Structures are given as C-alpha cells and as structure tokens.
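Here's a structure for you.
Of the protein chains in this complex, all but one are displayed in their positions.
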Amino acid sequence: MSHNTFGHLFRVTTWGESHGPAIGCVVDGCPPGIRFTQAEIQADLDKRRPGQSRFVTQRREPDQVKILSGVMTDEDGETLITTGTPVSMLIENVDQRSKDYSDIAKRFRPGHADYTYQAKYGLRDYRGGGRSSARETATRVAAGALARKVVPGMVVRGALVAMGEKAIDRANWDWDYVGHADNPFFTPDPASVAVFADYLDGVRKKGSSVGAVIEVVAEGVPAGLGAPVYAKLDQDICANLMSINAVKGVEIGNGFEAARITGEENADEMRMGADGKPVFLSNNSGGVLGGISTGEPIVARFAVKPTSSILTPRKSVDKDGAEVDVMTKGRHDPCVGIRAVPIAEAMLACTIADHYLRHRGQTGKQ
Amino acid sequence: MSHNTFGHLFRVTTWGESHGPAIGCVVDGCPPGIRFTQAEIQADLDKRRPGQSRFVTQRREPDQVKILSGVMTDEDGETLITTGTPVSMLIENVDQRSKDYSDIAKRFRPGHADYTYQAKYGLRDYRGGGRSSARETATRVAAGALARKVVPGMVVRGALVAMGEKAIDRANWDWDYVGHADNPFFTPDPASVAVFADYLDGVRKKGSSVGAVIEVVAEGVPAGLGAPVYAKLDQDICANLMSINAVKGVEIGNGFEAARITGEENADEMRMGADGKPVFLSNNSGGVLGGISTGEPIVARFAVKPTSSILTPRKSVDKDGAEVDVMTKGRHDPCVGIRAVPIAEAMLACTIADHYLRHRGQTGKQ
Amino acid sequence: MSHNTFGHLFRVTTWGESHGPAIGCVVDGCPPGIRFTQAEIQADLDKRRPGQSRFVTQRREPDQVKILSGVMTDEDGETLITTGTPVSMLIENVDQRSKDYSDIAKRFRPGHADYTYQAKYGLRDYRGGGRSSARETATRVAAGALARKVVPGMVVRGALVAMGEKAIDRANWDWDYVGHADNPFFTPDPASVAVFADYLDGVRKKGSSVGAVIEVVAEGVPAGLGAPVYAKLDQDICANLMSINAVKGVEIGNGFEAARITGEENADEMRMGADGKPVFLSNNSGGVLGGISTGEPIVARFAVKPTSSILTPRKSVDKDGAEVDVMTKGRHDPCVGIRAVPIAEAMLACTIADHYLRHRGQTGKQ
Partner (left out) sequence: MSHNTFGHLFRVTTWGESHGPAIGCVVDGCPPGIRFTQAEIQADLDKRRPGQSRFVTQRREPDQVKILSGVMTDEDGETLITTGTPVSMLIENVDQRSKDYSDIAKRFRPGHADYTYQAKYGLRDYRGGGRSSARETATRVAAGALARKVVPGMVVRGALVAMGEKAIDRANWDWDYVGHADNPFFTPDPASVAVFADYLDGVRKKGSSVGAVIEVVAEGVPAGLGAPVYAKLDQDICANLMSINAVKGVEIGNGFEAARITGEENADEMRMGADGKPVFLSNNSGGVLGGISTGEPIVARFAVKPTSSILTPRKSVDKDGAEVDVMTKGRHDPCVGIRAVPIAEAMLACTIADHYLRHRGQTGKQ
C-alpha cells in the first residue's frame, strides 16, 4: 500500500531527497543467511553513479553505501550475512551545491512534476526535484544488489538498445561489451558507440535532450514464478519498470510487435530438451505465459522520455498564475536513459526475488 | 499482496473459473452513498459479452450479474445505494458445453499457460483455462461499472486503434461511433470497419488469429492523483492493464514515441486558461507527470497478442514428456483484443477510483 | 489493507449481511494440492450453527456451504483438491423472517454499532446488524476449516472456560467432552454443564445476557512461525480474535497473570527431551517467545461481552436527536460467547496457516 515501498515478501522502502542530508532504503523480508559484501553493493552503485563521462550529469556523488542493520559479519571480517531482519542502507548526499533556486521556486518547469506536486500536496520542496530526483534511484540499485543474491543462479543484465533516432544492431549483441570501460552507453553493440557519441554530443551542445529504449534480461529464473491474474510476473515487472523516472512505456517479450502478427507466428513451440526438460523453440513470450515464468529468459523493454531540463525557453505558468518562460540551467543528463540501465536491472532483480519468495510461500517449491 | 486482488482503498478481489458454477468479485472499500442500478452494471457487462458478432467467440453466456451484498435499495425500488461494506457480485456460468477435454488434459498448448500452471502448482485444471479464461474478465467489468461512479465527473472510454497490420486513421476519431450498433470492433474510425471486417474474416477463415492495440482515455480526472515514486498513477494503470489476459506491452501518453524525440518536442507547455486555471498546450505526457495526474485526459495504450488457439498444428510436449502436435479446436476469438476494450475501461476506472480515495486519505482533498 | 480481509499469504475476504440473499468468503493463496471434502467444511459450520439448544438464538439457518471455485474433484467424486486459485464459498441466507424494523430503523441500540455505523457511513442498513451480524462469522468458520489442512499435523481446539460469574474447574479438563452431544456450552469440564445451564436459564428468563471467556489451543505448530516486531505470531492471533464480534480483551499464555508475578516464576525453563529436541518445562509463554512460536501449544484466551440485545429498556437517542428508550425484542443469544468457540478455532487456524506460509516464503523451511 505504501507510496514508497514496492514488493511483498522481498520488500523495499526508499526515502530521501537529493537536497537533504541523505537518502536510503530498508529491505525487509530478505531471507536469512544470504552472504554478500559491501563491495558488491558498491560495485552496482558505481555503475549508476553520475559524473563518469561527459554524457551524464556532472554532479559528483561518491554514493558510498552504509549498511546499518540486518547483517552479521562473518569470521573473515568482510562477508556480511543477512539475519532475516530489515537491512537498512544509507547514502549521504555530498554534492549539494548551494544554488540559487529563486527562479524555479515558484515556476512550474514544463515536463517536470512541479505543477503536479503542487496540485497534490499544496506545497512543494522545489530544491532538486524532491522524491522525483534521479538520486532516489541509487537506493533501488543498493536493494537490487541484494535481490540478485536471493534467487540461486539468477543473472540479471541490461543494455541500452536505442537512443533517440539511433538504434543498435542486434546482430552485434555482446553482453560482455556492455560494461566495457570504453562504453559510456551500456550498449551491447560495439559499433554503436561512435554513432551514439556523435549523436549525443550534438544533442548536448544544443542544450537539448533525447530519450532511449532499455532492455533488461533475467536468466536462470525457474519456471512457476508469478500468478495467473493480478500478480502476473510480467505485470509486476512492468509496474516496477514504470516506477523508474521518465519511463513512458514497457513491454515484455516481443511486446507491441505481438499486436501485429498472427497466432502462428507468435506462440512459442516446445520440444523436449537433451536434459529431459521441455524447451521452447523461441521466446516471443519473454519468458512469461499466463503471468507465470516459463524458465526461459525474462525479457523486458522500456522507453525513457528525454529529460525536460533543456536550455531552450519553454512556455509555462507560475504558482501565482502568471505566464512565464522557463529555461533549465544546471547539471543535467542529455540522455537520462543511459543511467536507467543499472536501475532497471535492480528493479527486475527485486521483482523476481519477491515472486520467488511468494511462490515458495504458497507452494513450498524451492 | 493477494494474487487475486487489485487496488488498495478501492479493492477488487475476483474468483472463479469458466468451468465452475459461477464467477464473481468482491469490491471492498467503496465509499458509502454511491447510487447505481443493476442495469448500469449489466450494460457494461453486455458490451464485453461474447457471441455478439461473428468476430468473437460463439460461447453464449447471458452474463447476468447478481448483487449479493453491500447495498441498500432506495425507495424507488431500483436504485441501489452502497453502504460502505463489501459489494459481492456473482455471474453464473451457463454455457458449459460438455466437451471432451481428453486431448488437452495432458498436452501443453503452445502460447497458453498450460505448462506454466503445471510448473507452478504441480497440478492443473485443464478445463477452459482455469483462472486464465477470458470469462474472469467479466467480473472486472462489473467492478469497473461501480468504479466509474466513485470519481465525480470522470468519464472513461476505450477504443481499438489497430488490429494486426491494420490501424485506424486518428483523423476520423469519433467517440460516439465506438458503441455504434454497426461497429463490432469498438473502433472510433467509421472508415476502418470495412477494412477490419475484411481482414478479420480472412484471419478467421484460416483458423488463424491476430493481435490488436487498444487505447483507453479517462477524462475529468482531477490533478493530484498518484504519487512520485512507487505509487505512480501511470505505473498502477500500466500494471492493471498488463493484468489483462494476453497483454504484452503498455504505454502512457506518447509512450515509446517519447524515446525517439527531443526534450523540446516532448514536454507539454503550459498557459493560463480562460477560467484562471493552468492548461497544457499538448498532452504528450498522457495526463501524468512525475506519477501524478495533471488534470489533462489520462491516455494509455496496450498491445494484445493474437490468441494461441489456432487451427494450425503446433509443436509441443505433454505432461509425460512426449513430443506432440497441438491444434486447438473449439470456440475462440480470432482477435481477442476486440473484447479487451470494455475490460480495459474497467481496469482504468478502478485504478483511478483507488487513487482518488488514496489521495483523499493522505491529503484530505476531495 | 482491506477492511474485509485478513491474512497475507493465506488470505480470507468475507462479504455479506444477514438480510441479503447470501454471505460468503474468498480464500486466496491456499497452497495447491490440499485435499478436503465439503462434508468437512460443513461439519465445522454445523458446530457454529444457531438453533441447536435453548441457549442459543432460535434463528434457523441450514448454513449449507457451496464451493464455487478453486478446486478440482478427485476421481472418487467427493474429495476436493485445491488448485492454488481462490476458493469461493457461499452460504445462502434462508431464515430472514419478515420483521418489522420500524422501531429500530431510527433508534440507536445501546451497546450496538448502530450509532457508530451512522457516524462512519452517514447511512445504515438497520436490518439485522449489517456486517456486524453474527452470521458473518459462518464464513470465517468455512475458511478456517480449510486453514486447518494447511499446516501438517496441526490440531486446533477451543473451549468455553467461564460464563459470567461461573468458571470451569481446570482440573476436570477433558477435550473429548467439548464436542459431546450433551454439552451445549463447549465446556471442557463435565461438572460445569449443570452449573452453566442453571445459571444461563436464569439469565435467559430475565431477558438478560452474560459474557464469557473462551480458550483456544493449537497443537503441532512448528517452532519458528512469526517474526520479532510487527508480525508477531501472538500479535496476529490477538488481532484476529479481537476481530470477532463482542470481544473486549485477548491474552496469550498466562496473559494478564504475567503482570503480577516475577521473572523467576514466569520464564519457562528448558531441558533436552527424550527425542533429542529441546522441551519447555512449562508453557507460561503460551507457545510464543519474542513473537515466534516455540513448538509448544499455542494458547490464547479472550473475553466476550454480554450481548446488548436485552429485554430491559435502556436509554438512548435516535437519528433525529430525540431521547428514547430501547428494548430489543427478537431472537438473541443469552450468551453469545458460546458460539464464539468454533469461530475462534477458525481464526486461530487461519492465523497460523498464514504464518506458516510466510515463514516458508522467507526462509524456505517447511
């Protein structure tokens, strides 16, 4: 029910704004006995961290996670072991530039949540976007790092597959390349880097912005997770991806393409595999049939809109009803979709971890 | 948490399979004092009902709703008034043809949830698809008819905008035409009827099937509903639309198109309206910014896959691990997306009603 | 969250009023593969059913349960097997005497929920107490009959231990006697029957009423169910017992007595049992330490107030603010606590079943 919590058995509550002292999350329901290190959490956080290339905001945040509860330290002094009680993680806000907000304190920035916050709450913390700040997503990544450990054998990865008018060539897909040091875009297609860089430089220099499409894949997910009606695995995946800032659409498997083809083309056929288990001959379903996982890779994609923080003045109004022009100065990402990749991985991992525990609860299956 | 419930304050629990004696829903949390008639609920149910044209399954179900609790009858003997306690609605299953299920009892139909049910539950009621039967959606429509009454002034409508390779011409959009007696497709474009009819006749005669894209719109939704992070209005709308059978993708506003354009093109500008209230000059956002409603129409679209019940034999396996070919006989819709229109309207109405109550709870705003 | 649902993984939603056509419940989250018969459900319902002695209300309701969904029938044609989808159960209201309600339509009966319903909802279905009718509890008993099957080896029993000023002699405790045909009170003390009968005849003849104390015990509950803080097993047991009509207090183990004694007297000591497992030398804790089950019997007690439906006129007011005297005519129980025994067993069984699934979900332990 909570407005700031997602998940049911693996349950993540996040808190904090970009301009307060800290942000954080509480992960409740984590199974006891999960072993991890702070360095593993930090590694995921570092992937999301801004300031690592000219294509993302230059806000400098070390994003050092502190783990405040819910773990014991193993005898090696490093490995942490979950106790089954809530894991509280906190990240301090460091780079809060003292900035003059007077020009946006009263003005509603087009495309941002300024007007809607005011409409909802009757007041608004105009500094840094409040809960809608991209900083909040760091806490999701921390939670996701823990979620990855919950489902034995699960591997969750993501990649950027399109940016504005440019898209990757799927024939070049190389998962290993996504995290490569020379790849500032999380693209799986080495040939796309130069194209994206050139394109985004143009966007950035104009003070403009552009959207993106991200694909996330979870392998090693056992068949049977999810439920037929209102706890569909794909439904919860889509909901959690939609909860990421600026996401405007989500699809599973072949997604919107499924609307254009026939039943013969769409349904994935089955045969017996070498190991005596059923295998699917294709994966149009994206690993989910009737809301329940098939054992095939879970595949989802989502569209991120271009940030509305741009240099071109735009028509708007202010709190007092005056018509104004708004131009967003300051540090912003020309393509916020890039950093959505590790966030989406985290949301996918959390969703599947939750369903893994729910399935185990109802059926007793491990 | 429940696998068969959606919503938080306006909360709908559904139950039943197509081959049991009845299906039904319990609507909990409905405000007291809502006035409606059984005929209004029935009218919505009749829109979803199969057997009304050659383009939908010929299963004949009267779908007569019985209201079992949660209402008082007004002095006119007809108007029902909610008491604030749970409204239980029941629909009997009438047309359960005694059918020979022996050929599918053990076989997993490709593209259906047969294999995943077996993987999840370890057993499977093979008659009629269990909870995944489209019959379940009748109960959603009943709940949605009540939800429409919760938000004063709200109007929720839906239309089919594409079928397989064919799409409407949005320039012809006419809401009044959607419910027209000569329009078996819920299309808003009169010119599309002949095209769709011809196309779908071809599909039907081949024993094939085809997908569709549906658009739903809610007007009269006050600004301020939703929340910034994990209770985004658009997130919950997408989740609830994704919970409809066979839906593979969902988008809000301009959706996936947003990934392809720039911040200048995408952000909706604002001006003061004649009535002294802010107005948006466009609605790319689909009526939601930062997860909170803007007061503009809420616009969502989703893709429905073609049903996997087709006459062409398809490769599959059975419960015992034998490789088999499966061909689906029986009554099926060549385009299940058509009947998704009233279902989607219901889901949109329920989602917004829930958020209306949640917003009122937290902020006291009406 | 729902006002008419309890439980999280084993989740029960009830609906219906005593003067509508039916009442019912939906049990969601039940594990698949649970085997039971309709006769077993009915047997529990028959225990709660009114009209079986002169000490309970003479309303005659057959309370025949119909199982509408969520089960398959086994080959014996009788055994039902849960499929893992929602089990909907319905009980028709038969004995709705056409009664003249005009004298209570506007008057608030003291001790009843009439005034508070009006204050909450702004309207009130004055026929039969609405949701506060004891009839609602029949649906809990049906759900509880299923819950008993969820935890392997669990046995849940209850008994009346005090009625007004009279109490049983615990030295005479005989579980087998509780369900004896000559025992209209669910008392475990054979010697108490004559005492209670005499006492209650006096109460009944005066048109008065009296309260009771009920004890419920669950044996065979594995150690480890519950959680340390806000999902304490004893907390949820107390909450669910408090949800029964007219309950004013609940205690676990030695309960309020614990406040009067010392730490030496109160804490249960432990030794190793013959089977190599720890055993407790006493059970003051009532089978719960730190919110988690110990493996000892779970023991809870609760106080039921005397019904406020009595023949003596009492001062009250009506909807229009007039001061009135109210006397309750009609069929009523002189001691509503008697029928609370099977209801409390059901609530205890449901609570433990829910925690059994939650524990399994988080820890994987069976």
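Order of writing sets the labels: A, B and C. Residues in every chain begin at 1.
The rule we apply is simple: a contact is a pair of C-beta atoms (placed from the backbone, for glycine too) under 8 Å apart; a residue touches a chain by one contact, two chains touch by 3 or more.
Keep in mind it's a predicted model, so treat the numbers as computed, not measured.
Chemist: Thinking of the complex as a whole, which visible chains are touched by the chain that is not shown?
Modeler: In the entire complex, chains touched by the missing one are A, B, C.
Chemist: Give the residue, chosen from C:159, C:178 or C:238, that touches the chain omitted from the document.
Modeler: Final answer for the missing-chain contact: C:238.
Chemist: Among A:48, A:107 or A:120, choose the residue that contacts the chain missing from this document, as touch is defined above.
Modeler: Missing-chain contact among the listed residues: A:120.
Chemist: Using the document's contact rule, name the residues of subunit C that touch the chain not shown here.
Modeler: Spelled out for subunit C, the touching residues are 1-6, 8, 14, 108, 110-113, 115-117, 119-122, 130-132, 136, 162, 164-165, 203, 208-213, 223-232, 234-236, 238-239, 242-243, 245, 248-264, 266-272, 276, 278, 281, 285-286, 288-295, 303-310, 312, 314-317, 321-323, 337, 358-359, 362-363, 365.
Chemist: Which parts of subunit B are in contact with the chain that was left out?
Modeler: Here the touching residues of subunit B are 1, 9, 29, 31-32, 84-85, 228, 357-358, 360-364, 366.
Chemist: Which parts of subunit A face the unshown chain closely enough to count as touching?
Modeler: Counting only subunit A, the missing chain is touched by 1-5, 8-9, 11, 13-17, 20-24, 26, 28-29, 32-33, 66, 68-70, 72, 81, 83-88, 90, 120-125, 130-131.
Note that in this section only the chains that are shown with their structure count from here on.
Chemist: Of all chains present, which has the mean Cα position farthest from that of subunit C?
Modeler: Looking at centroid distances, A is the chain farthest away.
Chemist: Do subunit B and subunit C, two copies of one chain sequence, contact each other through the same residue numbers, with over half in common, or through different ones?
Modeler: Same; most numbers are used by both subunit B and subunit C.
Chemist: Which integer distance in Å separates the CA centroid of subunit A from that of subunit B?
Modeler: 27
Chemist: Using CA atom averages as chain centres, what separation in Å is found between subunit A and subunit C?
Modeler: 45
Chemist: What's the distance between the Cα centroids of subunit B and subunit C, rounded to whole Å?
Modeler: About 38 Å, centre to centre.
Chemist: Could you list the positions in subunit A whose residues touch two or more of the other chains?
Modeler: Residue numbers touching two or more other chains: 1, 228, 358, 362-363.
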